[in-house]
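For this view, one protein chain was removed and the others were kept in their places.
After this line comes subunit A, so read on.
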Amino acid sequence: MNAIEVEHLRKEFKVHKSRSGLVGAFRDLWTRRYTLVRAVDDISFAVKQGEIVGYIGENGAGKSTTIKMLTGILTPTSGRVVVNGMNPHKEREKFVRTIGVVFGQRSQLWWDIAVQESFRLLKKVYCVSDEQYRRHMAEVIDMLEIGPLLDKPVRKLSLGQRMRCELAAALIHNPPLLFLDEPTIGLDVLVKLNIRQFLKQLNERYGTTILLTTHDMSDIEALCERVIMLDEGKIIYDGSLERLKERWGQGKRIAFTFAEAVTAAFLQQLTEGLEVVWKKGEQPNVWVSHVPSGGVPEVVSRVAARCALQDIRIHEVPTEEIIRNIYEEGAVHG
């Protein structure tokens, strides 16, 4: 059974356009002009149980809107959504018992009271028995290392501490499906690592399906085998992260630090016939060449033969750049 099934999903918003100037503001009092914005435009996909899927896209690409429709918060304009075998906005109260949600930018804990009081309330809200709670949450609290934070009011926690508590709060009823909307936003590396490790364990132990949006490609690389890429409300790529890298991230990048100034024309001439693209680096006398796979030894030997070098560094193309390239090119048919 699929955890999530989405067919031809669409969400349109009416956006009020303000006229400019004082006169415009007065005219807005009487008549308002609206434009129709398609936040999510005819998307279809399915997520199998136990999968971890990265849902990526630039700001305003429609990620959050999709998540809000999948969680039953927003009503779709058209299309079919089936999550955990239910229609999220039709059977909202029954449906939300089967999901956990973390919004990185919003807290679901009560600001003025201790974390454990929030947990206690959520435990009642989700009708979790004492025994279930003790067995499951003891583990979660232990894995996220939040034991010492439980008696503090939420307002006294740091962002990293709070986010780990948020994650625990979303898991009180041990849901089979977890939605994470930018869960690592603004966190430091250590907390990010802790959260990633935790999510992986959760997925392995309970088979929890996870749909996650993030701007941090290292999250995606660490967690997801599959990514769905969104641009202007449309899906532009849906497939494995590996294939994405293979097809758009081929080749290597070599950064040369020259001992003296060189020109682009000179470098281009030097590597003629090798399909190398040269770009000026950020530091003086640094030039970066994008080399197709297999061409690395030849480029290095040609350059080293003619120029005095201080340093050579060879990298793979980072995922972030692959993604950026895809956005610049537009739709991807993979």
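As a convention for this text, a contact is a pair of C-beta atoms (placed from the backbone, for glycine too) under 8 Å apart; a residue touches a chain by one contact, two chains touch by 3 or more; residues count from 1.
The rule is simple: contacts and distances are computed from a predicted model.
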{"item": "Candidate names \"Imidazole glycerol phosphate synthase subunit HisF\", \"ABC-2 family transporter protein\", \"Ethanolamine ammonia-lyase large subunit\" or \"Ferrous iron transport protein B\"; UniProt protein name, chain not shown", "value": "\"ABC-2 family transporter protein\""}
{"item": "Residue among A:Ile73, A:Ala255 or A:Val296 that touches the chain left out of view", "value": "A:Ile73"}
{"item": "Candidates A:Asp112, A:Glu131 or A:Glu328 - the one touching the absent chain", "value": "A:Asp112"}
{"item": "Selected residue (touches chain absent from view) among A:Leu121, A:Met143 or A:Ala255", "value": "A:Leu121"}
{"item": "Absent-chain interface as seen on subunit A, which is shown", "value": "13, 64, 68, 71-75, 89, 92-94, 96-97, 99, 101, 103, 105-108, 110, 112-113, 117, 120-121, 124-127, 153, 181-182"}
